[in-house]
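Structure first, commentary second.
Omission of a single protein chain aside, the complex is shown with its protein chains in their original locations.
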Amino acid sequence: MPTTIDDLKLKVKDFCEERDWDQFHGPKDLAIGVSTEAAELLEHFRFQSDEQALALLNEPHAREEIEDELADVLFFVLRFSQRFEVDLTKALLRKIEKSGRKYPIQKAKGKNTKYTKL
Amino acid sequence: MPTTIDDLKLKVKDFCEERDWDQFHGPKDLAIGVSTEAAELLEHFRFQSDEQALALLNEPHAREEIEDELADVLFFVLRFSQRFEVDLTKALLRKIEKSGRKYPIQKAKGKNTKYTKL
Amino acid sequence: MPTTIDDLKLKVKDFCEERDWDQFHGPKDLAIGVSTEAAELLEHFRFQSDEQALALLNEPHAREEIEDELADVLFFVLRFSQRFEVDLTKALLRKIEKSGRKYPIQKAKGKNTKYTKL
Partner (left out) sequence: MPTTIDDLKLKVKDFCEERDWDQFHGPKDLAIGVSTEAAELLEHFRFQSDEQALALLNEPHAREEIEDELADVLFFVLRFSQRFEVDLTKALLRKIEKSGRKYPIQKAKGKNTKYTKL
């Protein structure tokens, strides 16, 4: 059962419309939603070494919490795209193409340097 | 051409593996990726009224920038899920179910109150 | 009793050193600290209108929570500056001067436009 972006968008739309939440979901507040949920994801790894961060993903309880935060970020990304008619597939492919120009393989391979300094 | 989450994950995987970036993409750094891109999305609406925020989406240039930031957030969400084997569809549906219990329709309808205060 | 930045830095230093936390407080993790606490501050205003956001500051319980989050951000800013010898006063005054050049009074007065578009 391969799920499409559109299927997920519809789920999110239904959830919000059943609760009559369009009135609170302007672009600014949805961007706040994305940002605050992203910080909750990050908070799990705060003060943890890279090894500890990785290990968390093998603890079932911590993994579920982390997956929940990732899902919350996705929820608001989908909601933003549904409310304001962003074609996420198209936007992602266009962005990947732009990033490919900023980070050409030959220059960027094996490097963690920002494109402004490549 | 309905695109699946798995199609997009594969695009993101290819982009990063061609650049040999697995070594930089642990969970902590990818969570930083999600969070910093989310802030760039939000930055577009800073000090703007809700009306101005909405109007930005009707200016082609601003809209493209905003869509790019949304795509960047999605990029890192997909990359995180690909690297650490998170089934995003399953995670999202499970989270929506949990949220449904926190925000039952009858209590939450038309309200912007946090579930802890409902 | 006017408190100096240095007094506050010392309080933060003592708190962390008593707990032997230098080992966890590298620049990356302290920046994560600043960022996640900032998101917790912002979370209070999510989905709230500007009027509701303002009203929260008049409810004693909500105000205390908001002040706590602001204090948490300041805590990590002070800790970062203490650990890595940033003179905050100097840094702030230098930044204000730079911002003054980006936002000259005559151009910026009464406008919420980003300097790149002024």
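Which chain is which? They are A, B and C, in the order written, and residues in each are numbered from 1.
Basically, a contact is a pair of C-beta atoms (placed from the backbone, for glycine too) under 8 Å apart; a residue touches a chain by one contact, two chains touch by 3 or more.
Only a predicted model underlies this, so the values are computations on that prediction, with no experimental measurement involved.
Participant: Give the labels of the shown chains that the missing chain contacts, considering the complete complex.
Facilitator: Missing chain, whole complex, touching shown chains: A, B, C.
Participant: Pick out which of B:Thr36, B:Ser99 or B:Asn112 touches the chain that's been left out of the picture.
Facilitator: Final answer for the missing-chain contact: B:Thr36.
Participant: Could you pull out which residues of chain C are in touch with the chain that's been left out?
Facilitator: Missing-chain contacts on chain C: residues 2-6, 8, 11-12, 15, 18-21, 23-24, 26-28, 31-32, 34-35, 37-39, 41-42, 44-45, 48, 50, 53-54, 56-57, 66-68, 70-75, 77-78, 80-81, 84, 86, 88-89, 91-96, 98-100, 103, 105, 108-110, 112.
Participant: Footprint of the hidden chain on chain A, which residues?
Facilitator: Within chain A, the residues that touch the unshown chain are 32, 35, 39, 47-48, 52, 112.
Participant: List every residue of chain B that touches the chain not included in the displayed model.
Facilitator: 24-25, 29, 32-33, 35-36, 38-40, 42-43, 45-47
FYI, only the chains that are shown with their structure count from here on.
Participant: Report the inter-chain centroid distance for chain A and chain B in whole angstrom, where each centroid is the mean of the CA atoms.
Facilitator: That gives a centre separation of 3 Å.
Participant: Got the chain A residues that touch at least 2 other chains?
Facilitator: 24, 32, 35, 38-39, 42, 45, in rising order.
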